[in-house]
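Below: one structure, written as structure tokens.
The complex appears here minus one protein chain, its other protein chains still in place.
Presenting chain A:
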Amino acid sequence: MLLRTSLRSFFAHKGRMALSLIAVVLSVAFVSGTLVFSNTATSTFSKLFAATASDISVQPPKPADDEEPQAGDKPATVPAPLAQQVASVPGVKTAIGQVMVGNAILVNPATNKLVGPTSGAPTLVGNWTDTPRNPVKITSGHVPQNSGELVLDADTAKKAGLGIGDKVRVDNATGQHPYTIAGIATFTTTNPGAALAFLDTATAQQVLLGEQAYTSVEAFGDGSRSNDRLKADTLAELGSRYQVKTAAEQKADNTKAIGSGLDFMKYAMLGFAGISLIVGGFLIINTFSMLVAQRTREIGLLRAIGGSRRQVNGSVLVEALILGVLGSTLGVAVGLGVAVGLIKLMNAIGMDLKASDLEVGPDVFVAGYAVGILITVVAAWIPARRASRIAPMAALRDHGTPAEARSNLVRTVLGVLLTGGGAGLLVLAGTADRAGTGGQLLGLGLLLTLIGFVVLGPLLATVVIKVLGALLPALFGPSGKLAQRNAMRNPRRTGATAAALMIGLALVIGSSVFSSSAVSSASVQIDRSVGVDYIISGGQAPVTAEMMDAVKRTPGIDHVTTQENLLRTKVQLPGGQNARTDLTAVPASFFGSDFHPTVSSGAMDSIGRGSLGIGETFAEDHGLKVGDRVTVDYGKGRTQTLPVGVVFQKGGLLGDGSFVGLDALAQVVPAAEQPPVWTFFAKAAPGADVGRTLTALQEALQQYPQLTVKDQAGYKELVQSQVNTLLYLIYGLVGLSITVAVLGVVNTLALSVVERTREIGLLRAIGISRRQLRRMIRLESVVIALFGAVLGTGLGLAWGVTAQRVLRDQGLGTLSVPTTTVVVTLVSSVVIGLVAALVPAFRAGRMNVLAAIATD
């Protein structure tokens, strides 16, 4: 009986159910799509790893716990004789020395263009080996047979338009090495997107490692022993100096590495899901509130003739359940589409996943249905509970909203507490000394202010719309007045409708304040403290001396400046305790004319004279001051004790890292073991034309396609575009939430029009024209949208400004409020309102006057 009533009611309200359904479907689709995608990716890769992993792999010793591997360090190796040693372990059939490095690039010498992926996936160069589980096999040509031959993978060759006989160059820190393509190798498994190039073993060792060694030894058993046994025996044979990994362990390692790469995608997608879930929740709450409101009399009657609260609740919940199940089912189906889309996206950036291998585990259904049904039922339960609490007579007495006064008080108190608390946290965050604490406070404050605004929404609706709407009668006459009154009529509904929009717009404004502050801070810092004119940064392979020479020789260049980065270097403080800092070794000329960051204490040029430069925050954290002596540990037992010569002010372009002179470094670390250069700088000669010199530089560096040359303006643009990448993701999120919010506005208006059928009939009877009527509805819609936009803008500005305050010492020193974005946001909210009103206004205009009057 209950089910039948619910079903009938559900289908009677197909239209508005459809809108809620879209919200559920979107949320579920994102959740399940993400899961399917990451399941598929993980399973594809684990299949790949399972197919190619050796039985045991002997790898170089793990770096000691306190020694971080340095990016660009020479690859760690195992000595060549180790291969024979491993081969002699009982049960090992073959042991093959493998060379595989990621610090070289491939260049097409004919065009000077990079061969292989330019971002994301790596380019790997190694030696050709005949392992029983080779991921590639030669499909044309032959294996590299001499020091001039190279084998390239088929996908990369195809993309670069290269074939057998063409030339390819391998560039790395030791220089440029020309080869001829002797063979093309095709992946026998899924291509994970990497570019692979193979040399013969001797050449690979010489060119890629500079020594007779391997990066690992891969051993394959004869089947007589388990891998674990092999591992134990190998360890016994070699001692525990090397890492020995079974196939399973290798697979786990690799999966973890790929997994962390996919994590970003996954979290971004889950972000989408979360947003559509929250916003969709509002939509569902509103839909059911209105369904319940329309049925208030019916419910009153039901209660008057003795229906229990539970029965009333039950009928609404069953409807929600139907919606949830239907929405989840559709959502999971759409989610498959989302997953296929993501796979296509990955294909575009070179990762070769196959849509036909979709991996739909039970977790997809569990998560999809759980999310869809839960959100729907919870969202419907709120208005249902409200409805069942209405006293029967009040419900019968027409649109009664009883207990309003009390719940209003509760709401006000709660809302003010939340918003006030959140605002307090934001203020605390903005004034916090440490960015870490500030960030936590910001996060909490953000959440509290958001919830606070949602709770206060209905109250604010009355106040804000009274103010906002005061203009309407003046501007739009009677339509304006009616629109304003209608928008204030049901503040709770207006509040909930606007809240969905508010969330999206708050995100837009907040993130654009953040990003424009980031861009203008960087630009202010560059203007203030950068003296060099060009920044030249390398790609996957480090910068070589030839490159720097090429720059030096370019007409118009005065000099070049380098820097060598030693990440997370261990230093011992005067008190004996240890700390880590990102240390950069720079030439004596670095500070002064090339870079002149603001100094907190000490003298900048002391670095050139053998002192250490440190950041203000580091100094404060460890109680360091100019003159204190610090021992730097460069690893391998090389240490050096240096006095602190200068403390740089926080918030500068150089961050909180430390600086040491290259001369000082050279005293303890031989040149060959110093870290490579990844980025260097050049200064134009006095009087040289900066623009023309840039062109000259680009020409001079043509044969090094991995280098990018930027002048200061170009660098600022680069910062801007990096920030924008982040911004686009956020905008994608926001676009989605706004779409759902628009559905919400449409929903609210459509239901309002239905609810007010008689009023509309009356208005038409006493002579309101269709145009005036449509305008009334459009204006109501615009008022709701603007209300949401105003709240969102306020919230977003508060968030953005706080974020900037929190990060003021982390390179976000300059606050910049993007007024254009704010204006565009407000204007587009008007457009959103107009668009949302299209259908409801049209339907109201078309309503038959007599039928409208006759409705009861």
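In the analysis below, contacts are C-beta pairs under 8 Å (C-beta built on N, C-alpha and C of every residue); 3 or more make two chains touch, one makes a residue touch a chain; residues count from 1.
The criterion applied here is as follows: contacts and distances are computed from a predicted model.
Any idea which of "Anti-sigma regulatory factor", "Pyruvate dehydrogenase E1 component subunit alpha", "Oxidoreductase" or "ABC transporter ATP-binding protein" UniProt assigns to the chain that's been left out?
The correct option from "Anti-sigma regulatory factor", "Pyruvate dehydrogenase E1 component subunit alpha", "Oxidoreductase" or "ABC transporter ATP-binding protein" is "ABC transporter ATP-binding protein", the UniProt name of the unshown chain.
Looking at the whole complex, which of A:173, A:451, A:599 or A:768 touches the chain that is not displayed?
Only one of A:173, A:451, A:599 or A:768 touches the chain omitted from view, namely A:768.
Pick from A:167, A:485 or A:716: which residue touches the chain that isn't shown?
In the full complex, the listed residue that touches the missing chain is A:485.
Just the residue numbers, please: which parts of chain A touch the chain that's not shown?
Residues in contact with the chain left out: 477-478, 481-482, 485-486, 488-489, 758-759, 762-770, 772, 849-850, 853.
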